[in-house]
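Once you've had a glance at the structure underneath, I'll fire off some questions.
What you see is the complex with one protein chain gone and the rest in place.
Per-chain numbering from 1; labels A, B and C assigned in written order.
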Amino acid sequence: MSHLFNHNGAENTGYSQPTPLACETEPTVPQGLIRSNAARWPRLSEPEMVRHYTWLSKRNFGIDTGFYPLGSCTMKHNPRVNEVIAQLPGIADIHPHQPEHHLQGLLSIFYEMQHMLEVCAGMDQVTLQPVAGAQGEFTAIRCIQEYFRHRGEDQRTKVIVPDSAHGTNPASAAMAGFEIVEIPSLADGRMDLDALAAVADETTAAMMITNPNTLGLFEADIKAASEIVHQAGGQMYYDGANFNAILGITSPGLMGFDSVHFNLHKTFSQPHGGGGPGSGPIGVKAHLAPFLPGPLAARREPTGDERPSAVDEFWYHWHQPEHSIGKVQQWHGNAGAVIRCWAYYRRYGSGLKAMSEHAVLNANYLRHAIHREAKKAGVDHLFIDGAETDVAKHEFTLSMQPAKDALGISAMDVAKGLLDRGYMAPTVYFPLVVPECMMIEPTETESKDTLDTFAEHFAQVLKTDPEALHAAPITTPVRRVDEVYAARNLCLRHPYEE
Amino acid sequence: MSHLFNHNGAENTGYSQPTPLACETEPTVPQGLIRSNAARWPRLSEPEMVRHYTWLSKRNFGIDTGFYPLGSCTMKHNPRVNEVIAQLPGIADIHPHQPEHHLQGLLSIFYEMQHMLEVCAGMDQVTLQPVAGAQGEFTAIRCIQEYFRHRGEDQRTKVIVPDSAHGTNPASAAMAGFEIVEIPSLADGRMDLDALAAVADETTAAMMITNPNTLGLFEADIKAASEIVHQAGGQMYYDGANFNAILGITSPGLMGFDSVHFNLHKTFSQPHGGGGPGSGPIGVKAHLAPFLPGPLAARREPTGDERPSAVDEFWYHWHQPEHSIGKVQQWHGNAGAVIRCWAYYRRYGSGLKAMSEHAVLNANYLRHAIHREAKKAGVDHLFIDGAETDVAKHEFTLSMQPAKDALGISAMDVAKGLLDRGYMAPTVYFPLVVPECMMIEPTETESKDTLDTFAEHFAQVLKTDPEALHAAPITTPVRRVDEVYAARNLCLRHPYEE
Amino acid sequence: MIGCSPISGGLKQFIMSGTRMDFHIPTVRSVRAMVDQLPNRGREAEMLQEMGLSSMEDLFSDIPDDVRFKGELPLPGPQSEEEIISDARRLLGANADMGSRPSFLGAGLYRNYVPAAVFQLVTRGEFLTAYTPYQPEVSQGMLQAMWEFQTLISELVGLPIANLSLYDGSTAAAEALTCAVRVHNRKASQPNTVYVSALTPPDKMSVMHNYCQGAEIDIRTIAHNDDGTINMDSLKEAAGSCGVYLEQPNPLGVLDEGLTGVKAIIGEHTALIVGVQPVSLGVVEAPGHYGADIVVGEGQPLGSPVTGGGPLYGIFACTKPYLRLMPGRIVGRSIDVDGKEAYCLTLSTREQHIRRHRATSNICTNETLIALMGAMHMALLGPDGLRDLAHRNMMACQKAKEVLAATPGVRIVHDAHHFNEFAIEVQGSAAACLDYLDSNGIIGGLDLGRWYEGTTNQLLITTTDQTTLRDIESLSAQLALWAAHGEVSA
Partner (left out) sequence: MIGCSPISGGLKQFIMSGTRMDFHIPTVRSVRAMVDQLPNRGREAEMLQEMGLSSMEDLFSDIPDDVRFKGELPLPGPQSEEEIISDARRLLGANADMGSRPSFLGAGLYRNYVPAAVFQLVTRGEFLTAYTPYQPEVSQGMLQAMWEFQTLISELVGLPIANLSLYDGSTAAAEALTCAVRVHNRKASQPNTVYVSALTPPDKMSVMHNYCQGAEIDIRTIAHNDDGTINMDSLKEAAGSCGVYLEQPNPLGVLDEGLTGVKAIIGEHTALIVGVQPVSLGVVEAPGHYGADIVVGEGQPLGSPVTGGGPLYGIFACTKPYLRLMPGRIVGRSIDVDGKEAYCLTLSTREQHIRRHRATSNICTNETLIALMGAMHMALLGPDGLRDLAHRNMMACQKAKEVLAATPGVRIVHDAHHFNEFAIEVQGSAAACLDYLDSNGIIGGLDLGRWYEGTTNQLLITTTDQTTLRDIESLSAQLALWAAHGEVSA
């Protein structure tokens, strides 16, 4: 074990600094504000620090380490050129409050990204300000809320979400002050139009839904759903976390949505960084555009004494929407993430459809291969599809309930068994509507060989003696971690007294 | 196992390229020179390539992984800022044949490094051209050879080396065409002045020696040795691999040497890269300077219509020594390594002595701690110092002969036992004059805690049951590798037929 | 099986059996962009066939025709890595880098030096390409690093609990307000009410408003004195509310000793929320030591460059009463089945994936990697390094104050202790002055007219560890010229 707080070299700092500027009078802190006790930070030299974090990294699993089929998270390869681009001069030391003529490059990239997302989603206006998917949801719901307030429809206090929705959907709507109406899914995992019709009324502000849904199924009735909600006077909100399945094939706009968020970090490969940063732009139809948070990137032909930008013939500038809800992040969003995602977009351009096609190809192939290998190994009775369907989209679910019933093997056991075989586990126990759920999303950047081998391993895990599987993982840096112990014996920081 | 040659995606390349320039006529290769069969290189997409090399890296041990006490190799921490500097604009895309006024920055850094090394070594002129220590040796010996030819002393055909010398010393001298005269060390590991006196004569071109010697002992008689060789008309050559012990404390110049090589990658922290690159500048006294390989970096006050460099008030230029032996590398040496080492030097500047002091402090402390812990554990009878001495310099040797005699534990067994405990093993079986030798060099960048813990582990390894130790390592990616099998069943490339 | 004899044949017998190349020199082909990212290009047919499908189209048979895109996306064609990088160089090169000219713009984001080791370590694939550590057994690295981050922050601000990041300083402040209301609303004599310094920058205020309006929280302001310190009479009105938000240093860079008395005034049932510039805590008292219940702040100056305003990371720390109602992820130390030390996410029942619409926050993806950069920077600094860094900031600020105080036409607005920024008054309009400075290659700070009414002739001047004497002298010289110029044209 390498412990940061064990390092306490007498004089050490890992980062020597130059001598400060010399002043005539030494600056002072007000007497009562002088720091009394220094933070008990460790003292490491650079070599110790480098070794500590190298060691930690080796105890962490990323896409670069191995297959990472975490459903709903789109763990695709993060192209390395994007990291180079994000470190070019002209981004690290750019301040969002610099004048527009200092930011023509940034503005043009923002403009290009807004435009691209508008085209891909069939929306009229995109803002890049939200910094994650959940914040995008919140932002769009806030815009819808102001839209209704503006129209005097203050009675629209409810937001409808399917029970298969991601937790952020209800949480975001509730944060904006809405009441949540949850509608149950059909037995086949799809949306229940009748249930929707039953709840959509003049109190409905919006319906939030993702398509393909969290079971990886395309909701073929989506236009009908849109019509029901619209008829009731509500707005349709598209959770874009699953955009990787449909980009270039269909769009939220075509399906009748009024607003959408994108998880750029998923669809456009911003590295997930162990939990973030992300970027959660939203797109809206024209009627919602005046309510967007500002400023937006805009451009025009130069007028008067304005010169074109250093970038092209246009002049790029910020634009404040008329009835803007204001800001959801203090600046312009995660510009650094946007630039990486711009680089990703440029790689595909008009060919983005190939990305989604291969994502869906890989998901369906993996589903096929898992069934095939399980059959070969005689363990195909231990799980069933989370939903009946001919084709899945970019991800699919399996229910481990049969294994649980027959052998006491839970989805979690299978997950841990996969860890032992060098894989990140799929998402487990989500969506809640599938019992003992495993949600598998391979992404387009995995080779057929990887998928075949994973399928074999999956089958082998199911053949493992249940006792042994309960004890998994055994090859990982630590074995099964006691989450109950953690919650009961809260230790949320280093206790110096040890 | 990840196998590069198993990747064979149908259409894959991991690196898409832009469309070539369009020509009027398609260029052709002469009919008989058209490539017949494409190289059977693998086909990987970028994600596969990234994962393969990430996986490989995880099966490799570097300084960043853990303590690396490899004697004679000075495995000190490689400061990270040096890597940033080596990637600044103005180095990657610099061609050595660009005109001088394009290279003022490079020339000034070269000049500064030459000067610094001259100051530290007490030499009159340094060249940065040799790209590794061994090439430095060869270069210096070639200069000495030409010097004697120039003086008409063609009969000086012999080079004297102690039996404890590093293998490159005799190899380099032999490559230059010299006959090697090896002199035995004294029982205490030090140089035998009488043996030297007995062989030094009018056929002696040079003596090659490192000080502290390869046992980590300072040869106190070094001036006497220099005098013997000089009296015989020969030249003294200093192997600078151990410069980390004495920088700022003494110098080859003060000890009477005429020439010296530096292992910049050791003393000045160029990362060793799994085997290279290095940089092996040499320094010489004035009488040898006209023979150095050219060009050297030089500077002068600008004259005529020359302007000062963009760097400072001087004009930097290349200078060709009068009787230069020519070149040992086609260009100006490993400029990229020199720049990293320049950054390292700048960190210490006039304080370089602190580096050597701490290197020696750490070596002596570790020697002390190993004896202390071994005593505590009751295993101090299993090894003896490789040489009797009050103080070692930056490294020291232990002989495992007692362990071998008592329990059949070899130095190699101990080395493998240390691997199991997360350490790189010390150098083993060198120098040859110490039986069952372990040569330990901690460097100045290891903390006291690391040294203490290593010492404990060292003692614990010695307490290990000999059978178990013969079986070590068991925790490593592979277990003891069969080198004899490798030599008997030569497989030096991927056999496609498998 | 192992072992081979590729070299067993002698001279000439080594025959290559690669595929015969069926071309002369290849003709110009279309760019193979994308191929490098899609390992199964060229294997589609094989894969489809195995599934009993005959075309890629079959994979989308479930998507009704009336929602289908027709044709190609109306976007430019794909590019290769080289083309992208050269476009990026051109576009980003059209930005004016703060590093290329004297810059005094800060106002919440601070240009700093991030040690080289931070970037090189944080971009290791195992950190960079991981996601939320749902499987702790293979995520110990990031979990431990975040647990250490929590400790570093906890020690820095003087509070026992810290989460592992929120989006940025503004959302951290906003979530602190809603958290305070959740905790104190029942006992508050001013329920659903919070008080915020009137100096709070409007963009941050706007974020607070958006986050608070759903819970129908009333945000009122606390006035300040002319010297930049908080007005104690105004503050008294906040007693009995759910929370008070103040910054130290305040948005005008003033270090306000008055904050040490706030907790006594507002009482136990009103949360004292202090927003900090984390670097200042190298020399300034930790708010936890003068009664803060929650400390928030923009983490950026520790570990991350300004990056056009994001990604950043929000600091959130608090005392125990807030623990179960606080936002964001938290790592706890635990044990594995063998009793071995291990780390995992904990207290997840507060979070959206479990509590759904009753969650304490909707945050899911956060700013872990940027927090990790912060942790790495903090680890490198150590207590002495932090003090040095804070000191450098203050020295640069003091130097700038000294030089500008002696610059004709410039008045330093607050006679106060400043950390690294301070307001000045210039001749005429601050906006015009900024334009003038800009045309002379200087980024002259923030026009305070953007923030407040009645300050259209004021600039907020920020210094950092990167400010040089030359920068300050250039600013002073140009401000003097501006003043002279203003007098002439007046």
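Here is the rule we go by: contacts are C-beta pairs under 8 Å (C-beta built on N, C-alpha and C of every residue); 3 or more make two chains touch, one makes a residue touch a chain.
Computed from a predicted structure; not experimentally measured.
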Item to check | Displayed chains contacted by the hidden chain, counting the whole assembly | outcome: A, B, C
Next on the checklist: Please identify which residue in C:Arg43, C:Arg111 or C:Arg124 touches the non-displayed chain.
Outcome noted: C:Arg124
Next on the checklist: So one chain is hidden, and I want to know which residue out of B:His150, B:His319, B:His368 or B:Lys463 touches that hidden chain in the complete assembly.
Outcome noted: B:His368
Item to check | Where the unshown chain meets chain A, residue by residue | outcome: 9-20, 22, 26-29, 34-40, 44-48, 50, 54, 79-81, 83-84, 485, 489-498
Item to check | Contact set of chain C toward the excluded chain (per top definition) | outcome: 2-4, 6-7, 9-12, 14, 16, 18, 21, 25-26, 28, 32, 36, 81-82, 85, 113, 115-116, 120, 123-124, 155, 158-161, 268, 283, 286, 288-289, 293, 319-321, 323, 333-335, 339, 341, 380, 383-384, 387-388, 391, 394-395
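Rule of thumb we're sticking to: only the chains that are shown with their structure count from here on.
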Item to check | Centre-most chain [mean C-alpha coordinates] | outcome: C
Checklist outcome for this item: Most remote chain w.r.t. Chain B, using mean C-alpha positions, is A
Checklist outcome for this item: Whole-angstrom distance, CA centroid of chain A to CA centroid of chain B, is 48
Checklist outcome for this item: Taking each chain's centre as the mean of its CA atoms, chain A sits from chain C at a distance in Å of 18
Item to check | Per-residue overlap in chain A, given as positions that touch at least 2 other chains | outcome: 46, 50, 54-55, 58, 63-65, 77, 79, 445-447
Checklist entry - Which residues of chain C are in contact with two or more other chains? => result 33-34, 37-41, 43, 79-81, 83, 115, 117, 119, 125-126
